[in-house]
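Selected chains from the complex are presented in situ; the others are not included.
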């Protein structure tokens, strides 16, 4: 078994792709990035082109509404129009180990290179610990030339905030892609950090839309946020069950 | 030393096996799966055909009643009649690390493929945190076509329950076997989660008996549950000793 397995679906040929951008929205603070990325996938009708499994994900399967088991995975979606080509990296989990974060990010970038990705947008939340009325969207870039474009699109650049850096895929993808000549822009919506935050996601979506030059209807974002919060709460309950189980692994 | 070692016993030849089913009953919530699998092994007089050792198990040996040391292991048993062939995967522990869960499950499936397994039943408990008078048996499958058969045998399919997914071998075996063309059905008996639960095991045994088409006498199940609870309590006490020891590893 490979530590990380990437399987492209049969419906997809790499020849279809030409200099796309990649939008990453894996789980993170306030699920802001996940919510935005999945919203755009639905609005644009992007199609799934690859599945990623890994021993660095939690050793756990997910059960669909139809009671069919599937492995925890990350997925790549693709949207193509006459004017735009966008890949999306979304999924269930990030790595459970420190090393796994690096190794997964490295594999994601191998795919990005193979598919000729020229720029990566990573989406995340920036937890401030309290409710925010008008959430800003903080930006960070892997080349200083990118700041102006992101600022014009509405991102805020604020003296090296967030001060603690960025962990996980949202930081490592632009961090590791600099040496591969892929542009990287990280956008982080301010959020309390406690709940799935559609307000923060709406701010983030606006800046991202400006950057990628695609108008995305935000109407269903709140609704999707409510649904995602419901799922997250369920998974947290499930996680509690998992911990109980681990206590009984003895014997 | 291999990370995972599988040793087939001399009494066994792979030629004996023809399209068996595999029943997994490793330790887990309420020890429901372990209790049922070990009960059937005893009732049918299945014989041990393989031993599995791994660095992913706790670094610990077990001492038999006769004071003879044996390594922590998992074991495969085999039962064969004119009409039925059943393999059993049971043992002392699951993995101590996340990655190990995946790597062990992968090895178990390599064995399953080698022995021509066509279907895997994984058995577990579904912890609900309180006593259950009439425990249901929740089902999950790795192909939607399997639901009808399992439901007819008495399994309940309830809107994607358990919501938190299934961790460990009970989930990963059907999850990873889908792409290997092995059918997978996971059966989980509702249980409080606090004690070895023979009542839950009795419900589970009934559904499983229906599915595999073998009548298994349930008389001794309660008795075996009491004995297993006694062992689990001992092991939990022992585990406390282990933790003490670890505190003193310094120096």
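Brief remarks follow.
First chain written, first letter: the chains are A and B, and each begins at residue 1.
Following the convention adopted for this analysis, a residue touches a chain if its C-beta (ideal position, glycine included) is under 8 Å from a C-beta of that chain, and two chains touch if they have at least 3 such contacts.
Given the structure is predicted, the values throughout are model-derived calculations rather than measurements.
Sequence-identical chains in the complete complex of this entry number 4, based on the file rather than the 2 shown.
Heads up, the rule we're going with is that only the chains that are shown with their structure count from here on.
Matching the C-alpha atoms of chain A with those of chain B calls for a turn of 90 degrees, to the nearest 5. Computed from the mean C-alpha positions, the centre of chain A lies at a distance of 36 Å from the centre of chain B. Chain A contributes residues 1, 3, 55-72, 96-97, 234-235, 237-242, 244-245, 248-251 to its touches with chain B in the complex.
Against chain A, in their complex, chain B makes its touches with residues 27-31, 92-95, 98-99, 101-103, 105-106, 127, 139-144, 147, 157-168, 171-172, 174-176, 178, 184, 186, 193, 228, 231-232, 235-236, 239.
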